[in-house]
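Missing here is one protein chain; the remaining ones are kept as they sit in the complex.
Think of it as A and B in the order they're written, each chain with its own count starting at 1.
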Amino acid sequence: MTTKATRLVIVTEKILHKEITRIIDAAGATGYTVTAAGGKGSRNVRSSGQPLVADSYPNIKIEVITADPAVAKQIADDVAARYFDNFSGITWLDEIEVHRLHKFQRQG
Amino acid sequence: MTTKATRLVIVTEKILHKEITRIIDAAGATGYTVTAAGGKGSRNVRSSGQPLVADSYPNIKIEVITADPAVAKQIADDVAARYFDNFSGITWLDEIEVHRLHKFQRQG
Partner (left out) sequence: MTTKATRLVIVTEKILHKEITRIIDAAGATGYTVTAAGGKGSRNVRSSGQPLVADSYPNIKIEVITADPAVAKQIADDVAARYFDNFSGITWLDEIEVHRLHKFQRQG
């Protein structure tokens, strides 16, 4: 049994980690996944060294899976409006099929 | 030359790493990618600290690319049935276009 859902991906600077997860929680999403990331954005050069150790990753990639596309868009809008004038970042959405809907449903 | 394929993503607790890759191998998939992940699930709070070092990531994200959607679904079903009553986890699927089909074809 699979269900269509929206995956929101936010790649931005590590310093925003706590603030963004607070926005995600406030929007009603019940979970997210965070990975350390390096890279280069259009605004300026970020980490360009080899990713030898995680400490050298200045960015994070946050993924949010939600059954409600409006929740994903709300989070993306909030994050962009609050931070992307001053911090590097990009957000994108795609549609996925989730196997375990009850793991990420809104808790009410 | 690109070919349609299915990408299966499993995000779950790191302790399941070996058992899940065994399920992937047994299902006939020829490869997978693993990254360290933190985050929060609907079941309970997982890592909420800043991802400063990889050691602090309690989760893994496993990606499996397969030409046969049934293989991806079989792996997702097996993983969910065996572990997700007792461990945090989510699995999802999406369709991708792969450039190098011969790199992930079944060897048998």
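Quick note on the criterion: a residue touches a chain if its C-beta (ideal position, glycine included) is under 8 Å from a C-beta of that chain, and two chains touch if they have at least 3 such contacts.
Here the structure is a predicted model, which means the values were calculated and not measured.
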Candidate in contact with the missing chain, chosen from B:36, B:72 or B:90:
B:36
Can you name the residues of subunit B that touch the chain not displayed here?
2, 5, 7, 14, 17-18, 21, 30-36, 53-55, 60, 63, 65, 94-100, 102-105, 107
For review purposes, identify every residue of subunit A that touches the missing chain, sorted by number.
9, 11, 35-43, 47-48, 50-54, 57, 59, 61, 73, 76-77, 80, 84, 88-94
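Just so it is clear, only the chains that are shown with their structure count from here on.
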Using only the C-alpha atoms, find the rotation that maps subunit A onto subunit B and quote its angle between 0 and 180 degrees, to the nearest 5.
120
